[in-house]
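Before I ask anything, let me first share the structure, which is written out below as structure tokens.
The full complex has more chains than appear here; those shown keep their coordinates.
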Amino acid sequence: MPTLLLLLLVFLPLLAGCDQPGSRPVLNIGFMNCNNEQETLARFRPLTTYLSEQVGVDFRTVPVDTHEFEERFAAGDFALTHTNSLLYVILKENHDLRLLLTESRGNFGPRTAGAIIARKGSGITSLDDLRGKRMVFGPMMAPSGYLAQYDLMLQAGLDPERDLDYYAIPSGSFKHEKVVYGVYFGDYDVAAAPALDLETMTRDGKITADDFEILAQSPLIPYCTFGSAKETDPELVTKVRKALLALTPETTVAIDGEQVKVLKAAWIDGFEDLQDRDYDLVRDMARRTNMPPYQVF
Amino acid sequence: MRFDRFDRIIGLALAVTAIALTALLWRGAGDDARSGRSNPQLEKRLAQQAKSALLQKIYGPVEQLREKGALPEALLKLDEIARQMPGEAHGVMLRGEIQYQLGALNEAITSLSAGVRSEPLYIDAGSPLSRRNLIEEVVRLGMKQVAPQAKSAPENRRLNQALTNLYYLQSRLAGGCE
């Protein structure tokens, strides 16, 4: 079908020129999108380039939306994965994903927490005050932006589906920032905010500690996680592991005409050697809240 | 990898086009069956129509906003589309047109020349995509306003880039090649 080829040729220049595969083996690393693809690429292309250099294969940075991650992983798209802790648990349960390393960032290193916040002065000071209020959650699959808070409420005897006036999830990207602003600007009474986003927004001066009441905060659960598909060559996985653990804040890599610090670009402080059982807290939360991989209808 | 979602848009568009073309060619096969081969002219025109329909679909909301004079909104809509398809020629041409209408002449020159560079049909008077009149108008104004500035400031890289782009558009209008 020459016509199709023609059409393809028309658009092809747009698709070229990102990762230039050489003669070495090419392997995909699936990175869960946090805010958007551009941001994911900007964060993780230096890391991927570093890994390619260290391990001697051509890794490609593949940004993946949360809701299609499992399907693409099941189809064998990714040799390695970088996801949140819940997605790790799901892929481990359903597709035997292997734990590689956990990313470290912020006050709690390789762990993080979910907080339920209200605007200071709103009169809402405890979980009990949530009844009949308007609440905003982060995206459904976010461990510290949805799961942990939903679980906190259930544990406190509150059913988000019945006891709130209503709850919503913001549209578009930057959902975690939006839940915070949603409460800040009074559109919602309470929000499910990741502790890490409260930390970074405070450090950026977007909010201050005095703007909010923290009604509750979950226990610490693992943060973003590297995993490897069970088909991926174990020797290669060992090399990746070693390369990640060897990263220092000073490690740089050449990319797009710049020489950039790998960890700084990726917003990572370092990597930690958590064990699979450290994720049991997440599993318990997923069971209690009827979330995948344990969801029953 | 940068255009991962765009991959999918294009993939979808290609699939739709493929189905449509198959249907068309299959219908056309009745007339053309005697010759026993497909008609390259026909295929080319079909491809152009398919592309044109796709562009219409993608950029329709921008055109609508532009037509009712909501230029800032149209530009925002373009910014939104550009997230998935940065540098796509049709979007770049539309951006240039709106920049020109909002008084950002140098930026319009940059956009229009980038658009024509990646898709020469935009300067082709016979093409349904043609923006030749607009380009002529922008080049005329640019030669009057930008060229003297650029010449008097030889160290100003951006002004001289604008001048280079003007010359490029001028030569394409005159039918010259790159």
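Lettered A and B in written order, each chain numbered from 1.
We take it that contacts are C-beta pairs under 8 Å (C-beta built on N, C-alpha and C of every residue); 3 or more make two chains touch, one makes a residue touch a chain.
All figures in this text were calculated on a predicted structure; none of them were measured in a lab.
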item: Formula of the whole complex, where the shown chains each stand for all their copies; value: A x2, B x2
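Just so we're on the same page, only the chains that are shown with their structure count from here on.
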item: Geometric centre distance via CA averages, chain B-chain A, whole Å; value: 37
